[in-house]
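Questions regarding the structure given below will be posed in turn.
Of the protein chains in this complex, all but one are displayed in their positions.
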Amino acid sequence: MTRFSFLLRRPFELIPVLIGISLISFVLLQLTPGDPARLLLGPKASEEAIALIRQRYGLDQPLFVQYYYYIKNVLGGDFGQSMSFRSAIGPVLLERIGPTLYILVYGLFLSVLLTLLLGVLAARSRGRWLDQTIRVICVVGVGVPSYFVGLLLILVLSLNFGLFPVSGYADSFVANLHHLFLPALTIAISVTPILTRNFRATLLQQMNAGYAVAALSKGVPENKVFWRHVFWNSLLPTVSLFGVVASFLIGGTVVIENVFNIPGLGLLLVRSVLSRDYLVVQGVTLVMASGIVISNLIIDIVVAALDPRVKT
Amino acid sequence: MKNTLVSVEDLTISFDTTQGAVDAVKGVSFTIKRGEALGIVGESGSGKSVVCRALLQLFAPNAKVKRGKILHEGKDVLTMSATDLNAYRGEKAAMIFQNPSTHLDPIMMVGDQVAEGLMIHRKLDRAAATKQAVSLLEDMKILDAPRRAKAYSHELSGGMRQRVMIAAALACSPGLLIADEPTTALDVTVQAQILALICKIRQERHLTLVLVSHDLGVIGEMCDRIIVMKDGQIVETGTTEQILTAPQADYTKNLIRSQPSLLPGREEHAVSDKADIVSVKGVSVLFPAPRKLADIIGRKPGHVVRAVDEVSLSVRRGGSLGIVGESGSGKSTLARVLVGLLKPSAGTVKIEGLDQGKDRARVIQMAFQDPYLSLNPSYTIAQTLSEPFKAHRLCPLSEVPARLKALMRTVELPEELLTRKSGQLSGGQRQRVGIARALAMSPDILIADEVTSALDVSIQAQILELFKRLQQELDLTLILISHDLAVVRYLCEDVAVMRHGKLLEYGRSAEVLRNPQTEYTQALLKAVPRLIESKAGNTRP
Partner (left out) sequence: MTKSLSSPARWLRQEAPTSLKIGLAVTLLWVLAAALAPVLSSFDPIAIDAANAVLPPSADHFLGTDSVGRDILARILYGARIDLLMAVAGVIGPFILGTAIGLLAGYSGGWIDAVLMRIVEVTISFPYFVLVIAIVSIMGPGLTSYIVSLTVVNWVTYARLVRSETLVLANADFILAARVLGFRGRRIMFRHIFPNAIVPSSVFLMTDAVLTIVLGSSLGFLGLGVQPPTPEWGVMIAEGRTYLGTAWWISLCPGLALCSLAFGLSLIADGVAQILDPEA
C-alpha cells in the first residue's frame, strides 16, 4: 500500500489502449489504396512472390485473421518492407528514433525552464508591466507557427550571425547540444506559451488559496510561502497538462525536423507520405503513438511523486 | 488603558470590483481587552471576516485600506515593516480559518505545517520542531499524534484537520487567537467538540480570543462581549448578556428572533389525523463502489455503500415530517427515492395517488438545496416558472402570465423579478423561485431538501415562515430534510433521525426532542448551541 503501488498495475490498464491503437493503425492500413501485397513488395514483384506474401500475411483470410498476423508481426518488430528504402522497416525506424528523441527531450527541457521562469516572473509581478508583457507574448505566441519561428531563428542566428548550423545532425551527444539548439529552442517556443499561461494562472489562483493565507498568518514570510507551498501546489495542474502537450510536442518534431533537415522519424514520415510508402507511414504512426502512451505513464509517476492524494 | 490589547480605530477598507470600488468596512472602531473573548457576529456581507483578517494584515489582492489604524500594544499593525509583521503574525497573534480542508497545504505533511512556525520564529531545527509539533498535536487531543503528524490533510477527518490548524496557530504561543467561523464547515457533533477544545485551551493558555461567526448561538456560548456588524458597520456592542437579553438595535433584535434555536416548537396538538399519504417500508439504497479493472479480473467482489439501510416510515396527508442527520446520513438519498430520482434496491415506497395512475410529478415535488445551482442560469425567472405549465399543458397558454403572477404572490416575490435571470437574484429570492416552480404543479407533497442551509439566519427564518404558511393554506404534506434539529422542531410534527443510512429514532418531534432514546440524538441535541439558556437564563419555549 505504498503511494506508488498503483504504478505496478498501470501497465495492465494500458492494454486496452494499446489494442485500440493497433486497431486504428490496422484500419488505416486497410483503407490505403492499392493491393497490400504489392505495397509490401513494390510494383515490380512477380506474381509468385505476391501469392507467397498473400499466404504469409494471411491476406486471403478474413479480416480478424489478418489483424492477428498484423499484431504478431508488429510485436516481432516486423513492420514490412519499405518500397523506397528497399529494406525492412523495423531497423529504419530504430535508426530514426535517436534524433527525434534527442530534440524532443532537449526541447522539453528548454520549455520547462522557460515556463518556470516566465510563469514565476509573471505571477510575482502580477498586473505590472512585466506580467502584461509576458501575457501578451503568450497570447501572440500560441498563433506563431513553429516552422516560421524556426525559419526566423535560422535567418537571424544562423545566416546573419553564424552562431548555429542551419541544418543536420551531429554525431556525438555533446556536439548536438550546440548543433540541435535551434530546433530544440523552436520546439520550446511552440509549447511554452500554453504552458506559461496555465502555470501563471495556477500560481495566481494558488497564491490566494486558503493554505497560503494560513501560512502567512503563522508569520511565514511571503517569499517562503511562495516557494514552499504555492509553487509546488501549482506544479500539479501544469504537469498534468503535459499529457496534452506531449501530443503537441511529438507533432511539433515532425515539422521541426523538416525545417532543420534532421534525420528523425518526422522527416521520414513526411518523405514517406510524399513517396506513398504507406507501410513506413504506418510504422512511424505506431511508434509515435506508443511514445504518447509511455509519456503518459511518466506523467503519472511524476504526479504521484508530487501529490500524496493520488491513489488510483 | 493597560487593559487594552488591540484597538481598532476608524478602519475603512474598500474592494476593487468590476463595478468600481466598494467599501466593505466603513469606519469601524473597537477595542479588544487583554484576556477577554470577543465575539463578532454578522450575516454575509457584514464585513466581519474582512475586519478579523485585517487584525493580521491579511488582505485579498483587490482590497485597500482607505483609513484607520489597528494598534496592537501601541504598534500599528497596518504600517508595520515586513520583518515586524512576520514576527507579529504567529508570535503575538494567530488565526484559524473556516474551512480546514482548504487552509491546510494538501501536499505537505500536517506535522510539518505545525512545525513550520516553530522553525521560523524559534529557529528550531527540523527534528526539534517536529518533536514539539507532535506534543502540540497531543495537546489538541489528537490520538496517535506521532503517526498523525506524518499524515496528509486529506487523510484526516474534518474535526481532526481543525485541531491541526489550531495546533499550527498556537505553535509559537501567541497571546491573541482569531477564529474565523472555526466550526461552520463541520458537523454539529464535531462542532461541539472543537468549541469545547477552544474553551479549554483558552483557559489553560490565558488567550485573548476573537471569535467571528454568523451563528449567534456559538458566539453567545463562547464570548464575554459581542460586536454586531451589518453592511460593514458596527450596529451594536455590549456584553453578551446585554446583547442577548436587552438588544437595542432593531437589527440585533431581528437577528436574535431569527435564531433557529429560538424558533418556537410546533404546537403539539396540531397534528394531522388523516390517513398516510406516503409509506416507506424497508427501503434500502445500495451504491456499488467503482470497481477497479484489476479487481474485476481477480473476481474480487465490489464494495457496496449502503446509503439508505432498511428504513421504514410514513407521513400523514397534510402532515409534516422532518428527516434529520449529518452529512452522509442518507437523508438526501431517501428524499431522491421518494421523488423517483433513484430506485430503491430493496423495499417499497407507496405514495397515495400514484397507484391510481396519477403522474408522479403532480403528486410530489421537491425544492433543492443550492440556490446557485437550482435554477437554469440561462433562463429568466418567467421561463423557469412557465415551463411546467407549458410542458404539461396545465392550462391554456393565454393563462400562463396570470398563473406566474399568482405564483410570485404565493412565494412573496415582486412580479418585476420575472424578467430577471437567476444570477441577478439573491440567495433567498432564488430559493423562493425554486419553491414556486415546485408549487406550479400543485403537488400534494413537497419535499424541501436543506433549502435554508446556504442562507443567512434572517433569510432562513423568512423562508421557514413561508413554508409554515404554505402548508396551512395549500394543505400541503411537507417533508423537510435538514441537519438542524431546531428547524425541524419549528416546522414538523414528526421527526426521523438518520445516521449512516439507518433510521435511529422516529416519532412525534416534541416527544423525541424532549426524551431522546439514543445517545446520538442526545448528542445532536446537546450540540445545538443554546445561548439564552446558558448565559441569560431564559427558558426555551
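Structural remarks
A and B label the chains in the order they appear, each numbered from 1.
Heads up, the rule we're going with is that contacts are C-beta pairs under 8 Å (C-beta built on N, C-alpha and C of every residue); 3 or more make two chains touch, one makes a residue touch a chain.
All figures in this text were calculated on a predicted structure; none of them were measured in a lab.
Per the touch definition above, the residue from A:Asn73, A:Ser125 or A:Ser247 contacting the chain not shown is A:Ser247. Residue-wise, the contact with the chain that is not shown comes from B:Val339, picked out of B:Ala149, B:Val339 or B:Leu478. Of the candidate positions B:Thr239, B:Thr348, B:Asn376 or B:Gln472, contact with the unshown chain belongs to B:Asn376. Listed residues A:Tyr69, A:Phe85, A:Tyr147 or A:Trp232: the one in touch with the omitted chain is A:Tyr147.
By the touch rule set out above, chain B reaches the unshown chain at residues 18, 336, 339-341, 359-362, 364-366, 368-370, 373-378, 387-388, 391-392, 434, 437-438, 441. By the touch rule set out above, chain A reaches the unshown chain at residues 16-17, 20-21, 23-24, 28, 31-33, 139-140, 142-148, 151-152, 154-155, 159, 201, 205, 246-248, 250-252, 254-255, 258, 269-270, 272-274, 276, 278, 281-282, 284-285, 288-289, 291-293, 296.
What we mean here is this: only the chains that are shown with their structure count from here on.
Per the touch definition, chain B reaches chain A in the complex via residues 56, 58, 60-61, 82, 85-91, 94-95, 97, 99, 102-108, 113, 116-117, 120-121, 152, 154, 165, 168-169, 171-172, 292-294.
Note for the complex: chain A touches chain B at residues 9, 12-13, 126, 208-211, 213-222, 224, 228-229, 232-233, 236, 306-309.
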